[in-house]
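Apart from one protein chain that is not included, each protein chain of the complex appears where it belongs.
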Amino acid sequence: MADGKLTHLDPLGRARMVDVTPKEPTHRRALARCKVFMKPETTALVANNAVTKGDVLGAARIAGIQAAKRTPDLIPLCHPLLVGSVYINFTLGDTYVEVEAQVETVDRTGVEMEALTAASVAALTIYDMCKSYDRTMVVGDLALWEKVGGRSGHWRREEAVEL
Amino acid sequence: MADGKLTHLDPLGRARMVDVTPKEPTHRRALARCKVFMKPETTALVANNAVTKGDVLGAARIAGIQAAKRTPDLIPLCHPLLVGSVYINFTLGDTYVEVEAQVETVDRTGVEMEALTAASVAALTIYDMCKSYDRTMVVGDLALWEKVGGRSGHWRREEAVEL
Amino acid sequence: MADGKLTHLDPLGRARMVDVTPKEPTHRRALARCKVFMKPETTALVANNAVTKGDVLGAARIAGIQAAKRTPDLIPLCHPLLVGSVYINFTLGDTYVEVEAQVETVDRTGVEMEALTAASVAALTIYDMCKSYDRTMVVGDLALWEKVGGRSGHWRREEAVEL
Amino acid sequence: MADGKLTHLDPLGRARMVDVTPKEPTHRRALARCKVFMKPETTALVANNAVTKGDVLGAARIAGIQAAKRTPDLIPLCHPLLVGSVYINFTLGDTYVEVEAQVETVDRTGVEMEALTAASVAALTIYDMCKSYDRTMVVGDLALWEKVGGRSGHWRREEAVEL
Amino acid sequence: MADGKLTHLDPLGRARMVDVTPKEPTHRRALARCKVFMKPETTALVANNAVTKGDVLGAARIAGIQAAKRTPDLIPLCHPLLVGSVYINFTLGDTYVEVEAQVETVDRTGVEMEALTAASVAALTIYDMCKSYDRTMVVGDLALWEKVGGRSGHWRREEAVEL
Partner (left out) sequence: MADGKLTHLDPLGRARMVDVTPKEPTHRRALARCKVFMKPETTALVANNAVTKGDVLGAARIAGIQAAKRTPDLIPLCHPLLVGSVYINFTLGDTYVEVEAQVETVDRTGVEMEALTAASVAALTIYDMCKSYDRTMVVGDLALWEKVGGRSGHWRREEAVEL
């Protein structure tokens, strides 16, 4: 906190969308994950594509990709950028569906928020399609796992940090 | 699953946005909560309104309210409705900020997804504004806590269910 | 044209979104269809879910449902309304994929534009996912096939009218 | 200010979108006006449809109608509603174009913000299309002129109040 | 199909928005056309600007331009890009209005979907404004006619291919 991160502060101490125009566009990548915790019976329905509202993971994938593109419209101080690729995948556990979202671009700013937003909206879509079976589902463990490009170079979350 | 919840199934077993037109509009309410887990130093910055990007909770509140209105645009099979009120609040713990979102409407369908989406986007906004301090924040415990109105009447999440 | 349909005319002869507030909300339904004409090899790829960009019909269905909700945002003089159900289905012929979109609501105005827009955007999504195989695809035969509710009652397109 | 308008205050004194669900839907109407002040030569170009970017008033009318529909997406605490009619008109003076926007609906909340937003965006569109001729244009006198329906009944702005 | 177009395939065979970040931005152009088939009386109304809903072609042009900008928001796997120009024009035949949309940009990906979407939405707008005269209109012959830039160079649709 003492390391001079005061670039966001305008003369009156109010919020602004910090200026990225002096930066050069570089390749950026970010990877985020979250989990939708649910009853084993619900996971089984998802796995067997037996949810009556339709193909849960197919719909969640599309919703996540679309959400990545809309991130700056949702997150107030997030810079707009053009996502160059979005990749959403799922791993099924006994009591959860894990969502993984990876976003890449060539831009002046990173794509962490795009990856986190894509994972969140994919998870919310899973919740929506399964909620008639299970109202007690919980979305958790939403975190950034990898970030490549920009001033901070290559960063990976360590397993032990996981909640 | 055996209780006849097959209303979403179209003749080819594909997804559809289930028909709510035969229902009468009634008063609906839903309450969702989640937590943004962060280092105590980061929580302190939020509490003291010392985050350089600006007023974190003020921005998150606006972002959550706006997200409630855009829920059907984000979640593919979610019915559009007109939210009648949105209320976002925050509780600060030592290592987390808890987000609470309550949505009300008079409509043919419930507002769970609106409350969950509002809480998620408020949490993502907190993440975005604090991420230059702490890349290891985790958003978790996103769950529905109360639901009023509609066929299922009044439902409350029991504490013990919490993750 | 001589039958008094001049209600849209404002004092200066300019466009306006005609007033529907004096009408009572009633149940409305509309059914639209179109075809994406393509090479038999492309149809076979769609049928076998072998298109490398992914599940073509699954993505097109989601895109069509989302487009139905966004119709008033796309078509300038179209009244906003809350779609109560959207149903998108596909029929595969040797040289085309037929898209069928049905939309229902309870409102003061009809849902023809929602059904036509849903069918169009589903067709465009099919085009997008198959275009690396076949740049010569044609979208055609987009028409309203049925309209229920409102002043004009129940209307069905006659087969012979088809292009 | 002393008359008990504290309904917007949540327990922590923070913003919320105030609850309109207890109200009954009634017919609402609002009328707003603004002016785009410009050089007489620019007004002449608009009047003669000689602006090279195209039909200024036609484009501004469409932009204003679309903006009325998007008002709750732009104004954070504005309730979503379904506009039932939008009417945009123009009066040309020697040194200004006056924009008039009227919006009607049947809802639990008023349409002032929709009328004001429609007028603003129509004015901004006029500015955009004429700005290569005149960078010194000013948009002003944006005000509510009439409001019908809701608790406050029928209200009209008095001429003398005009700025 | 056997020529190695498997770049869209992720490890699980699911959809992803394919990565365009390794490509260099180049100038791109695409031209699409479609027709709105209608009764001669309806075409005459459009030609004489006598449609009561207002200036049909003016509104359709604006709607098409706006749709070009929103293409990635409508088509799930479509990459976002910044359109550099959009040009919509119309040709009136005895029984149809032909829509032509041309889009240009400098980007890593082509603008075919932008041109096709612009033409579609312009056609839907024509339908919307004329539908009180003629419910049997058909939108057809939507096709890509020219594509410039990118790996495939300059491509033109041959007349004989037309449906």
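As written, the chain order gives the labels A, B, C, D and E, with residue 1 at the start of each chain.
Keep this in mind: a contact is a pair of C-beta atoms (placed from the backbone, for glycine too) under 8 Å apart; a residue touches a chain by one contact, two chains touch by 3 or more.
All of these numbers come straight from a predicted model, not from anything done at the bench.
Put simply, the missing chain touches A, B, D, E once the whole complex is considered. Looking at D:20, D:34, D:86 or D:148, the residue that reaches the missing chain in the full complex is D:34. Touching the missing chain, out of D:31, D:46 or D:121, is residue D:121. The residue touching the chain not shown here, chosen from E:51, E:88, E:113 or E:126, is E:88. Even with one chain removed from view, chain B keeps its contact list with that chain: residues 54-55, 58-59, 61-63, 66. Contact between chain D and the unshown chain involves residues 1, 5-9, 14-16, 18, 34, 37, 41, 45, 52-55, 59, 62-63, 66-67, 70, 74-78, 112-113, 116-117, 120-121, 124-125, 127-129, 131-133, 135-144, 147, 155, 157, 161-163. Residues touching the missing chain, restricted to chain A, are 10-12, 14-21, 72-73, 76-77, 79-82, 107-108 (touch as defined at the top).
Here, only the chains that are shown with their structure count from here on.
Least step count on the touch graph, chain C to chain E: 1. In whole angstrom, the spacing between the mean C-alpha positions of chain B and chain E is 37. Chain C and chain D, compared by their mean Cα positions, are separated by 31 Å. Under the contact definition stated at the top, the residues of chain D that touch 2 or more other chains are 58, 61-62, 66, 82.
Two chains count as a pair here when they touch; such pairs are A-B, A-C, A-E, B-C, B-D, C-D, C-E, D-E.
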